[in-house]
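Every protein chain except one is present and positioned as in the full complex.
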Amino acid sequence: MASLSLIDVHKRYGSTAVLDGVSLEMEKKEFIAFLGPSGSGKSTLLRIIAGLETADSGEVWLDGRRIDGLTPGDRGVALVFQQYALYPHMTVRENMAFGLRNAKVPASEITTRIEQAARTLEIDQLLDRKPGQLSGGQRQRVAIGRAIVKAPKLFLLDEPLSNLDAALRNRTRVELAQLRQRVDAAVIMVTHDQAEAMTLADRIVVMSDRSIQQVGTPMEIYDRPANRFVAGFVGSPAMTMLPVTLDPSGNADAIVRLGNGTLIATQIKREELTGETSFDLGLRPESVTVAAVGAGTLDAEAVIVERLGDRTLVYARLDDGSEITAVDRGDSKLHMGDRLGLLIDGRSAHLFGSDGSGYHAEQTI
Amino acid sequence: MTRHDRFGGFAFVLPFVGFYSFLLILPFFMGLWISLHRADLFGARKWVGLDNYVRLFGDPVFYQAMGTTFTLALLIVPALTVITLLLALALNRATRSAAIFRGLFFSSSVLSVTIVTLIWRFVLTPDAGLIAKVFTAVGLEPIPFLSHPDWTIPAIAITTIWWGLGLPMMLFLAGLQQIPQDMYEAAALDRASRWTTFFRITLPSLRRTTILVVMLQTAAQLQIFGQAQLLTSGGPSGSSRPIVLYIYEIAFGRWELGYAVAAAEVLFLLVLVLTLAQYWLSTRKEDAIR
Partner (left out) sequence: MSAAATRNRLPLPALIGVVIGAAIMVAPLLWTLLLSLKSNSELMRDSAAALSPPYTLGNYRDILAGSDVPLWLLNSLIVSLGTTAAVLLLCSLAGYGFARLDFPCRRSLFIFVLLGLAIPEQAVILPRHQLFASMGWHNSYGGLILPGLAAPFGVFFMTQYFRAIPKDLDEAAMLDGASRFRIFWKVLLPLSLPAQATLGVFTFLGSWNDYWWPLISATTSDKYTLTVGLASSQMNYAQTSGLGFLMAQAVFASIPILIVYIIFQKQIVGAMAGAATR
């Protein structure tokens, strides 16, 4: 049985639609990330699940119970706020106890639950402090603790790492990964940071423009992006897009022709490409490697050379002016303005039709 | 907000709105109504239309009271504004003594009008007052502050200024605190003199505060009442009777409620115009003035 189901959720503010028919099924104990740019509707969706917003139409089910008519407190969900939203005038212990008291949980059990959660999160020394006396990382643990003690069926995390500095962010990411092992509940995390989503989530829901663009495991999203938006949004640096036409020479696998006539053999089934002849060729940086001038698929000029240590990213310009991102070895000798050859690996290339939908090689490498 | 408590919010604002409507809005409209009647304090009413207002504008005592009110405002408001501005400039520093002086100059504001007039009555009174004693000691004739028509209005003004220093001083201090320090640093780098800095930076920056102080004080002094009633009873022969005291005397001395309320409505209009003027002046673009 699914843990959370969303059925055709619609939401609009005035004349602006923010969610346009969103449906989703979550597995038990699954960790899902809502990934998307700001304004994509992901936060609104989270708030609708929590009950802080009301959907105009659609249904929300949790563990076989319809919850969209219930108050937030009755839904069996817990939300960790982006700014933590700890009650400033209550101690950590009182913060954690507040929800349980409202739910009329017996005092002895409240104590047990708080102490257990505090031990797990290593905040047992902080129970009698107030939020103002805690560091950012400690506040976040308290916020998580306040959610845990409620033993919810579903955890909602709103941009949980965005308020932490880089060092703490990595540590907290590991802790969140451990947390989901420990709790017997599903988790939804809203984020605009693809690295967070890729490392933490079982499945990612990519949202943009009021609706779900793709639902899939991190590797599915990365390797088989459903459309041009997902391909461009996930992956850093972004996937290069080059306009191509379908060449009649291919057999089962499509062969495409670049603007300058270069042919590139893909492993995308020709029969999947329904009728169209113009496409965008999508190339991840790792599919394009640097070679000597004239030795590659085509030649280009280096515009920016970004040395990352283990590898070098080369942003190059083709002779027709279009831009392409390539990868070179860490000790690359390239400089800005150098001519170079580019070796394109057509086997891992993607094609995107005029409606944006993506076509991928049968087998990824 | 969920749809469950669409009307729940009423429960929170209703108690206040109820009291407010009954105690402020209802009397306000009752006042408009009563002013169109010949009415006494005991409930007798007769519709007279605008008669009360017509009578008011033909009543020399009303004009006298208006004159007294404006004289008082003209004496008090400029003096109060200048004195409190100077005090704020002098006391706008982070020393302990400045804090003590600020507390001292504000302290009179927390006293009630009765206490203030009681104190000042025996400072001003010619037979037993402090000033009289000082004058006698240096061989001068004591000034009949509370009994001579030339001195009653200044006496009320002095008392009012002493009583009311605190608030405008604090407003000016707050205004001074809001002037960005880097403007002074820039001026210092431009070798601006002390006076140039004061007239070109400090004073223009206090424009809004000054408007606020002048308007608040004018509105307050137009409604001056207790000081006049308690110090001079408006006398001698009405020479120090401001408009609110006039209203009070008509209502509770002559029991002519409708007439008194009509006078109150005129005063209300005056204060309203002033409030709107302040709003208009302070929301105008700063540049339009400079």
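Going by the order they are written in, the chains are A and B; count residues from 1 in each one.
To be clear about the criterion, a residue touches a chain if its C-beta (ideal position, glycine included) is under 8 Å from a C-beta of that chain, and two chains touch if they have at least 3 such contacts.
Remember, it's a predicted structure, so these values are computed and weren't measured experimentally.
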Missing-chain contact among B:Thr202, B:Thr218 or B:Thr232 belongs to B:Thr202
Of B:Val113, B:Ile143 or B:Leu281, the one touching the omitted chain in the full complex
B:Val113
Interface with the unshown chain - residue positions in chain A:
50-52, 71-74, 77-79, 81, 83, 85-89, 98-99, 102-103, 146, 150
Name, in rising order, the residues on chain B that touch the hidden chain in the full complex.
1, 5-13, 15-17, 19-20, 22-28, 30-31, 34, 41, 43, 83, 86-87, 89-95, 98, 101, 103-115, 117-123, 125, 127-130, 133, 162, 165-167, 170-171, 174, 176, 181, 184-185, 187-188, 194, 197-198, 202, 212, 216, 219, 223, 225-226, 230, 244, 247-248, 251-252, 257, 260-261, 264-265, 267-268, 271-272, 275
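Methods note: only the chains that are shown with their structure count from here on.
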Let me have the rounded angstrom distance from the C-alpha centre of chain A over to the C-alpha centre of chain B, please.
63
